[in-house]
Each structure stands twice: as structure tokens, then as C-alpha cells.
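One structure coming up, written as C-alpha cells, with questions to follow.
Complex shown without one protein chain; remaining protein chains in place.
Going by the order they are written in, the chains are A and B; count residues from 1 in each one.
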Amino acid sequence: MATETTLISKSLEKGEKSPIINILSKLWGTIKRRYKKQFILIMGLLVFVLILEILTALPGMTDPKYILFDGVKYHSEYPPSWKYWLGTNSTSQDVALLILHGTKNSLYFGIGCALISTAVALVVGIFGPFIGGVWDTASSFITNIAMVFPQIPFILFISSLMATRSWVTVMLIIGLFSWPWAARAIRSQVLTLRERNFIKVSKMSALGNMKIAFSEIIPNVLSYVILVFSISFGIGIITEAGISMLGLGDSSGNFVTLGYVLWYHQTEYILNQNFYHIWLSPGIVLTLIFLIFYVIQSSFIMTFNPRTRENM
Amino acid sequence: MTEVVLKVEDLKGVYRGSFGTVYAVDGVSFNVNKGDIIAIAGESGCGKSSLAELLTGSPMPMLHYESGQVTVNETPLYLPKPEDKSKLGNWEKEQEELTNETRKEILCKIIGYVPQSSQDSLNPVKKIRSFLLDVMKQRIGTKPRKRISKRKDEVIEDGLVEDIKPGNLRSEVLNRVKDHFGKLGLDEDVINRYPHELSGGMKQRAVIGISTLWNPLILIADEPTSALDVTTQKLLIETFMHLRELGIVETILYISHDIPTLAQICNKCIIMYAGKLVEYNDMQNIINSPLHPYTEGLVHSIASFNPDGSAETDLTAIPGRPPNLRNPPIGCGFYDRCTKRMDICKEEFPPFYTPNEGEESKVACWLYKK
Partner (left out) sequence: MNSLEMNVIEEEDLKTSFLDEKTRAQKIVGNSFLRLILRKLVFYFLVFFIAITLAFLIPRLVPGSPLYYIRDLSGSINPVDAAIIIAELEALFGLDLPLWNQYLIFLEQFFLHGNLGVSINLPTIAEPVFDLIAPRIPFTLMIVIPALIITFFVGNWVGAWVGYKETKPRKVVYYTFLIMGAAPFYWFAYVLTDIFVQYLHFFPPFTSTPEFSFDLAVILEIMKHYWLPLILMVLVNIGGWSTGARSMMIYERGSGYILYSQKLGFKESKLRKYAYRNSILPQFTGLNLNFNNMIGQTIILEFVLFWPGLGSLMISAFTQGDYAMIMGTFIIIILVIVIGNFLIDLSYGLLDPRIRIGGSE
């Protein structure tokens, strides 16, 4: 580990032409080498999103809320069949199509939330302890306070006060309220790294703070960052689904997520309880997404802790 | 005739896990006489700790006994593994029982073991005192009582923890332990602290103290000084000598890769390389006239012997790396790095030779073939 990072700092010292590109390519190399498995899993997820994107762009599949009307009668409350895999609901919509769109949008939503909260967590968690002094105290103080802030009530509160909410707003709200634990996790990792020798050595060799942060700290907290990202991903999806369940999600009704599908079919549940396929399927898809995240996360436990890996 | 207390015959042990099989101890045999202080030296990863674990008869979970035998005071610690695969399950069960028996009867009483990771060998949520009481309870059956009961208490006759019985008073037992710790240069107060409140050296000594409570016949100490600074190292070595003077332990197996320290305190030395014993000799001979080319390299790579015994060990002075123990070579493991290698070295592992007649030494190297 140390050798990799010293290599990076050496190349930095030599003052090669574009340090940023250099650093990024080195970072990329580290990701590919050290976190291959997680990388593959996350890439797999992105490919899955891409497939969904293509599927939902096919002709006849672009509108999730398309009402199935063949000119004679509405196709409402059909049981699952080859044509409608998960049947149709009482509004004559194809449930499978709703879920397809819901899955895609939920995943997008999760990625967005994860990007926001990971970015905030990184800024608060890395630069605070690294720059030290007032920044350190401030960032730790903010994190500690934000840790005990009730996220879900806050998110609900804010959403309820807005007359119209686009999905971007909802994403911002969720993203901006779910970083504290991530910042804390990254922070404690950075604090232990700071005590390690090679950071001290780089400090002595008069590398700039930012350069050290990029060349030494980030590669070393990378596993944490990816973990935090994947957890935030999950949290984003489940929180969005939760507040959509309460009808506080995207207010236009055009951004169909799994939570929206659940909410949309709430009445279905009450009216037509035998239509299990309608209200069970979005939940099952959500559960599956979480199990995938569980696999990603537990593969990290192994990266962090070789002893755990061997004993497993 | 000197009394042989520990006899190791062709001992083999492997690590098994998702990583495959690591042949960590690969056919080691030697005898330990009563009163010996034997050094086990070799570079990092050569299997010293694994050997020590196997010698206790209760190796750590991933290290498995393969073949050979360890006899302590004429008690064998392992049941030979059957050839027949179908009997393996049965053998495992019996071996498990034997291991439990070993833990009860051999460990602490006959073999004291100081693990390499003694810095984290104490339960972090227990004060030393309550850990000790747990040890007593586990070994004796009941915790020493807190108060005097009407029944007459058994009186402990002399200062040996060995004689502690279920009936003894707790404070008395703890006093005894304090006494014992005092001999190791530990403060009385240590007993009332949590492990994280002790310094590295204190922790080390507390572990040594606990391992020697029952005055074991043999003490196996695995790199007791490696995590300590030079002064503490010296103090610790004095502690060992002191333990011997007091007669608490007589025979010590001292594992280290620090040849100068070993030279100070040991009279015999075992050199290991890639899981195999390559040389067994008197300590003086190891320093002055090493037989095996690896020993030679090892000794020569020490820059100088300082008056205080410390020296810079720089094992990289022997170019190359030891072989991968996942698929050890058939021939001599040192072949790639040896300057005196011959063709035969690559094909076959050398048998043990005793070049100097009459000496109790052996070396595994083709050079000594007559």
C-alpha cells in the first residue's frame, strides 16, 4: 500500500506536467487493482441501469402510465399473462412497465443521492481533519450535531412545506440530510491514516496539503468512499420510496419510482387484496436491490479486515 | 544423562484456508534437554511461530497438525493421522479430545506459552485481576471465594500458585499472583488495571507472568521483545534470566530473529528456513562457525555486535526471497539464494549430517555429504 502511494508522491515531486490528470489516472489504477470485485459489482449495476434505459426507450414502452385501451375495452385488472407479465392495475396500466420504469428511476435517484451525500461527506470528512485547526474543530462539531439530527422528520418536514417538488428537489433534500454518518466514518478513517507514517513522511517532504490529500489520503480511504457511496445509494432509494409512500415525493407524478409505484398501488391493496402481484412486486424488487447492496457492502468488510475474510 | 523434556519428531503442520495450503512447518525434529535455553531463529515467515503453536499441542484454528509427533515429558500431544480417509472423522474427534486434555493438563503446568501477539493477548474489557480470577476458575473449577467461610480454609503452604485449591481465599490468591508478578518486576497495582492502561513492556510481562504462574517445565516465548524498545528489551531479557535463577522455569524456547540477543542468553540454536529445520547447533558454533550457508548469511548479515548486545539485523543482505510455502520446492529451499549450490540441491532435500563427530549438532545441506 505504502509503495503505491509513495510512487504517487514521487511522481508529484518530479513535477510532471499535469498533476491532476496524473493523479486521476493513478487513482483509477488503484481502483482497478485494489477494488476489483466491488468495482465489478458497481459496474454491473450501472450496466443494469443502461439495459433498463434501453428497454424503456423501446417503442411502446416509453410511457409507464400508458392506459391500455384497445378501442373496445380497457385492459384493467388483468391477471399476469404473457402479454402483461405482472398483469394490469385498475387504471388499465401495465404493472411490469411501471416497475421497469420505477426500477430505473429509483436507481438513478439512488446514484444522485449517493453522489451528493458522498461529496459532502468527503469534503467534511477529509479536509477538516486534514487541514486541522479551526477547520477540524468546525467539521467535527458540525458532523456531531448533524449526526443526531433527525433526518427523516426533517426531510418530511421540508417536503411538506413545498407546494411542488420535482424529483431533483427531493434528491437534494435527501442527499443533503444523509451525509453525517458517512462523514464520520470517513473522518475516523482519515484520522487513523494521519497517524500512519507515510503521511507524516510526505508532510516532511513538503508536499502541499492538497496534494497529500489527493495522492495519499484519497487512495487510502477509497474503499471507505466506495462503501459509503453504496450505502448512501441504498439509503437514497429507500428514503425516497418511503416519502413517496406518503405522497410527498415528486409532485408532478411523471417521475415513476418504486416508491411511487408502491404508493400508486396502495388503493389497489385495499380494494383488491388478491392482486398480490401488483403490490408485492415493487417491494420484492426493492428487497432485491438491497440484497445486492448487502453483497457489495459485505465484500468491503473483507477488504477492510483480512482476518474477518479468512475466518469467514 | 541429561533428561529430554521435549521431543519433536518430523513434525509437519499446514495452514488451510481459502488461500490454499501453506506448508508452514515441514518436517522438524529436535530434542530439548532439561535446562536448555534454545533459540529458534530464522527470517520472517519461516514458520517459527507456527512451530511454537504446534509445540503447545493446541495450535490456532487455521493451523492443522499433519504428521509427526511432539512428546512432552513422555506424553505425546498428537495422535498419528490414519492413512485411511474414512477414519479421518473419528481421528479428528479423538484428536480434539486429546487437545482438550492437553490444554488442561499440559499447558500452563508443563508448557507455558507466550504468544507473539502478546500485546493483544489480554481481554481488553477485563482488568488483569478479573482475567486472573477467570484463569483460576477455568483451571481449578471454581473461583476463589471472597470471604472466609465457617469451614476451615485450606492454607497455602508455599509461594506456588500450583497449590491453589478451590477453597482458597481470593485475596490470598491475588496476593500470591502479585508476589509472582513482583518477581517479574511488575508493580502490584498492575493487577487493578485494564490492559490498555499498561505499557507494551508491562503487558508483555503480565502475559509472561500469567503463563508462568504454574511454574511450567518449558516456557515457549515467541518474539517477546519484538515490539519493544531497546531498553525494555534488555529489561525483559533480564526478566527471563531472573525467572530461571528463581527456578520458576528451567527450560526456555526463545523465538526471535535477533541473533545478537539470542547469543546472549541461549545455549542452543535452531535455524529454520522455509518451514524446515536447517541447522541445530550450539549457540557459540552458530555464531563462530556456522555450518549451513543460510546460517552463515544470517550471521554475517549482522553488521556488528555492540557491547550492549544490540545490533542492526539486515536480512536483505542475503539476496533473494524465501520460496513460497504454498508450493515448496522439492529440493533445498535455499537453492535460489545459495552461493554454494550444486545440482543435487535442486532435486532432493538434503538429509541431516553431523559433520563434527561427537557434537550434538545437525545440518541439512548437501555440502556435508561425505
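Criterion: contacts are C-beta pairs under 8 Å (C-beta built on N, C-alpha and C of every residue); 3 or more make two chains touch, one makes a residue touch a chain.
These numbers were taken from a predicted model, which means no experiment stands behind them.
J.: According to the contact rule at the top, which chains on display are touched by the left-out chain?
T.: For the complete complex, the undisplayed chain touches A, B.
J.: Which of B:138, B:199 or B:284 touches the chain that is not shown?
T.: B:138
J.: Tell me which residue among A:21, A:67 or A:147 touches the hidden chain in the full complex.
T.: Candidates A:21, A:67 or A:147; residue touching the omitted chain: A:147.
J.: Among B:58, B:264 or B:285, exactly one should touch the missing chain; which is it?
T.: Residue touching the chain left out of view: B:58.
J.: Who touches the missing chain here, A:48, A:85, A:135 or A:290?
T.: Residue touching the absent chain, from the options given: A:290.
J.: For a quick check of understanding: of B:15, B:113, B:254 or B:273, which residue touches the chain that isn't displayed?
T.: Checking each option in B:15, B:113, B:254 or B:273, the one touching the absent chain turns out to be B:113.
J.: By the contact criterion defined above, which parts of subunit A meet the unshown chain? Give residue numbers in ascending order.
T.: Contacting residues on subunit A, toward the hidden partner: 144-145, 147-154, 156-158, 160-163, 181, 188, 238, 241-243, 245-248, 259, 262, 269-270, 273, 279-280, 282-283, 286-287, 290-291, 294, 298, 301, 305, 307-308, 310-312.
J.: Considering the entire assembly, which residues of subunit B contact the chain that has been omitted?
T.: Subunit B touches the chain not shown through residues 56, 58, 60-61, 103-104, 107-108, 113, 115, 117-127, 129-130, 133-135, 138-139, 146, 170, 192, 194, 196, 207, 210-211.
Please note the rule applied: only the chains that are shown with their structure count from here on.
J.: So what's the Cα centroid distance for subunit A and subunit B, whole Å?
T.: Between these chains, centre-to-centre, one finds 50 Å.
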